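A short write-up of the structure that comes next.
A protein chain is absent from this complex, but the other protein chains hold their places.
For chain A:
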Amino acid sequence: MENKIRFTLNFKTVEISASPLKRLLDVLREDFSLTGTKEGCGEGECGACSIIVDGELVNSCLYPVGRVEGKEVLTIEGFRSTPEFEVLRESFEEAGAVQCGFCTPGMIMAAEFLLRKYPHPTEEQIRKGISGNLCRCTGYDMIVKAIKLASERGDGLW
């Protein structure tokens, strides 16, 4: 059974017909061709599919699209047009935090959520903040460094 579902996707109102049980991750990738959000496990453990819904960080692989009615969804494709993204991108690049890159969009969304909450996070807050995002390539050190760098550079943005 398909329902009409309206929500805001990356600052624009959209409407789709879909089963309300369809995973938001699949809606983003298949119905909107937004492939920046990745599937790493499909069970909410790896964080590669992290997006922001109404200001909360969620795993889009566990989020049925029916729940998104009337909400605001932000994915990497929308976030990348913001000045906050620009600071995070520069910092990730400078710290060398990108390796295979598969976890990076999700990691950036988690970093954005963290910085909204704590514009100047402590090391402990960063470690906790990205503990739901697995990376198998790096030792995480450069990712922590990148988020610290972003919080200094983007002073006042968050």
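Assume a contact is a pair of C-beta atoms (placed from the backbone, for glycine too) under 8 Å apart; a residue touches a chain by one contact, two chains touch by 3 or more; residues count from 1.
By definition in this document, contacts and distances are computed from a predicted model.
Asks: Choose one: "CO/xanthine dehydrogenase Mo-binding subunit", "TIGR03546 family protein", "Quinol oxidase subunit 4" or "Branched-chain amino acid ABC transporter". The correct choice is the protein name in UniProt for the chain not shown.
Replies: "CO/xanthine dehydrogenase Mo-binding subunit"
Asks: I'm checking contacts with the chain that's been left out. Which of A:L9, A:I52 or A:I76 qualifies?
Replies: Touching the chain that is not displayed is residue A:I76.
Asks: In the full complex, which of A:I52, A:V87 or A:I108 touches the chain missing from this view?
Replies: A:I108
Asks: Considering the whole complex rather than only what is displayed, give the residues of chain A touching the chain that is not shown.
Replies: 30, 33-43, 45-46, 48, 75-77, 80, 89, 92-94, 96, 98-105, 108, 126-128, 130-144
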